[in-house]
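The next block holds one structure in the form of structure tokens; read it before the comments.
What you see is the complex with one protein chain gone and the rest in place.
This part shows chain A:
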Amino acid sequence: SQSANVMSPRELSLRFLPMLCGVTAQMLEEGSTLLRRMEICVAEAEKRNGKNTVNMQETFTVYLVETRPMDAVAEGRNQAPDSLWRRYSEFELLRNYLLVTYPYIVVPPLPEKRAEFVWHKLSADNMDPDFVERRRVGLENFLLRVASHPVLSNDKILHHFLIEEHGWKEVVYETGFQAKADSRLRALSATFRVRNPDKRFMEMKHYSDELQSHTSQLLRARARVADRLYGVYKVHGNYGRVFSEWSAMEKEMGDGLQSAGHHMDAYAASIDDILEEEEHYADQLKEYLFYAEALRAVCRKHELTQFEFEMASQELVSKKQQHEELSTGIVRTFSFKGMTNKLFGQEAPEQREARLKLLEDLIAEGEEDVQEKTVEEHVERAWVDMHRFKEQKDKDLREALINYAVMQISMCKKGIQMWSNAKECFLKM
């Protein structure tokens, strides 16, 4: 049953949809994305008990993912949505799959795994209902973003995730995506040793560092400010108490003091709602903090492909050189073989033939490997998506800032009202 004042999660998500997701009617028309055909939401959260991988009892939260075909909605048919339950870890698995499968896409982030940037009153507990609720909203936001992405929304695994509750995990593992994942070490090594990465990507990588640094700084500073502001408001509650005590000993002043005291109490209490609303702003910043990492991942992938291309080219050059030396006998550059030849004498003609053949095979292979088009493909597709991301980011953050200003105005208005009420009481003293 729904009371008049409480919005259902669906209504909430529809209300926040433009704020969270930046998905506009215009965007929906541009690409043929999943979101056009299907209404998606994460409606509820529940606690479950079960056994984990090491067979120990654990409590975890599951989230209800509801879907409904868009034409049913448009026609006004009040069709019940299809639904299934998913854990946070399944969302993580989906995202990891997307990261590996689409390394040229800035993949939308998940809400944080653990509560960070908490100011003292907020709970850092994952089981805390407020945390769970904000996570539910974050997970829905993730799905909406993925489903409205021109490339990601067509993915079969994503569709499967939304429709089939059981056996989905096995299907994901069967894709063998984990084998395709780049090792951290390789990626890091590439960063240091690549010679000619695309300048734009280097700039973008630098930008992603800046974005990450600034958003995390902002989140930390905001949490500290929230902490202090909470203290300021709460101390005013003491006025309420002392005015009440004082009013008991006064004749004409008593009533005015007493009512003013109540307003001071109300003022002190008002900070709770104000700061709770501000958490929403913090969540929007956090999304882009994590987005920065996704952006950097695309740049790193470029470095890696470029590095592998450079390595492969180098290999090919060296193989060709060896081939030339072997076939002509002229040693142009220092080689170990050349040294041993000098020291121990040249090898037998059969061995030489075998080696020449091997080299020729390797060269043929190498020429296939050195496909510049791997690098170019990644660069092209990534550049398109990075541009899309930039526009989305500019729009979303601008809206977030405007909404923050709106929140501040609302806070000021409340403050003015409370103090005006108190002032009226003082005037009646």
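Quick note on the criterion: a residue touches a chain if its C-beta (ideal position, glycine included) is under 8 Å from a C-beta of that chain, and two chains touch if they have at least 3 such contacts; residues count from 1.
The rule is short, and it goes like this: contacts and distances are computed from a predicted model.
Undergrad: Per UniProt, what's the omitted chain called: "AP-3 complex subunit delta", "Sorting nexin-30", "Small ribosomal subunit protein uS13m" or "Pyruvate dehydrogenase E1 component subunit alpha"?
TA: "Sorting nexin-30"
Undergrad: From the list A:A43, A:V118, A:V151 or A:L229, which touches the chain that is not on show?
TA: Going through A:A43, A:V118, A:V151 or A:L229 one by one, A:L229 is the residue touching the chain not shown.
Undergrad: Identify the residue among A:E92, A:E164, A:E372 or A:D394 that touches the chain left out of the display.
TA: Answer from the full complex: A:D394 touches the omitted chain.
Undergrad: Which of these touches the unseen chain: A:M127, A:V171, A:V317 or A:C412?
TA: Looking across A:M127, A:V171, A:V317 or A:C412, the contact with the absent chain belongs to A:C412.
Undergrad: Can you tell me which of A:A260, A:L326 or A:L359 touches the chain that was removed from the display?
TA: Considering the complete complex, A:A260 is the one touching the chain left out.
Undergrad: Footprint of the hidden chain on chain A, which residues?
TA: Against the left-out chain, chain A lists 207, 210-211, 214-215, 217-218, 221-222, 224-225, 227-229, 231-232, 235-236, 238-239, 242, 245-246, 249, 252-253, 256, 260, 394, 397-398, 401-402, 404-406, 408-409, 412-413, 415-416, 419-420, 422-423, 426-427, 429.
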